[in-house]
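Left out: one protein chain. Kept in place: all the others.
Now for subunit A:
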Amino acid sequence: MYTNDFDYYRADSVGEAVELLGDHDGAELVAGAHGLLPRMKTGDESPPALVDIGQLNGLDAIESSDGGSISVGALATHAEIADSEIVREHAAALADAASELGDPPVRNGGTIGGNLAHGDPRSDPPAALLALEGSLEVRGSDGERTIDAAELFEGPFETAVADDEIVTAVRIPTDDDAVSGYRKRRDPLSGYAMVGVGVWLRTDDETIEAARVAVTGATTTPARLSGVEDELEGSAVSEETITAAAAEAGTALDADAFVSDVQASAEYREHLLTIDTERALYDVLDVGQ
């Protein structure tokens, strides 16, 4: 199908983009256009105006700051994130998600800011962001603010990023004693996550001190798996712990939280979530299997 008519503006600065959004009712930002344009062609979204920030300079930097965090510019592409040594070292889950995402053209075109602001429930990065307890730095007509991962995802294609706000960077706290990872089961049709599990764990040699586990793809909204986290925290690093924790994968989620579609029913997705949680834990922990 064809998109409906729309006006097109290109912003030369973040400030101008904020202004343009304010001036044009219902206008949408466009960065990599890999999330929005497909939905405009199917008629799922039809904004009357687009504000293109894809060419803005300086929004794609990936930097580590001394204060125990790294910053990833909103316009960093998935390919840049997948290739970044900084991200690989301090936020492995995000690097995994970026490198498993789509295919090379999609990774070269799509941006992390667009991905997280869009709130497509099949996306990979959300589970990584939740597990890493990252946050978004945004700028709007009322100035700047920070949105924590826990507050970001409100529903399918609904996020806490307001209509006139621009994500400028993703900030992720770092912890040298922690490990993280993201495991993806691809939907055979779309290539998006049918089930994606992000894991972040801080361990001393024997015990799991802190655990953060999150799901994407399987549920209508990306979410933390608190049942799994509760089971892990304070437990010994062992196969038994992993099995017991994975068994809790669905417990903190509503029965209707799971997606059902032509490829996989909710029941099957719930089953896979348990398996993939277990496998994601094995991926990052040095035990068994």
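Simple rule for what comes next: contacts are C-beta pairs under 8 Å (C-beta built on N, C-alpha and C of every residue); 3 or more make two chains touch, one makes a residue touch a chain; residues count from 1.
To be clear about the criterion, contacts and distances are computed from a predicted model.
**Student:** I want to check something: the complex is missing a chain, and I'd like its UniProt protein name from "Electron transfer flavoprotein beta subunit", "ATP-binding cassette domain-containing protein", "Carbon-monoxide dehydrogenase large subunit" or "Pyruvate ferredoxin oxidoreductase".
**Tutor:** "Carbon-monoxide dehydrogenase large subunit"
**Student:** Could you list which residues of subunit A touch the chain missing from the display?
**Tutor:** On the subunit A side, contact with the omitted chain comes from 1-2, 4-5, 42, 188-191, 261-265, 267-268, 271-272, 275.
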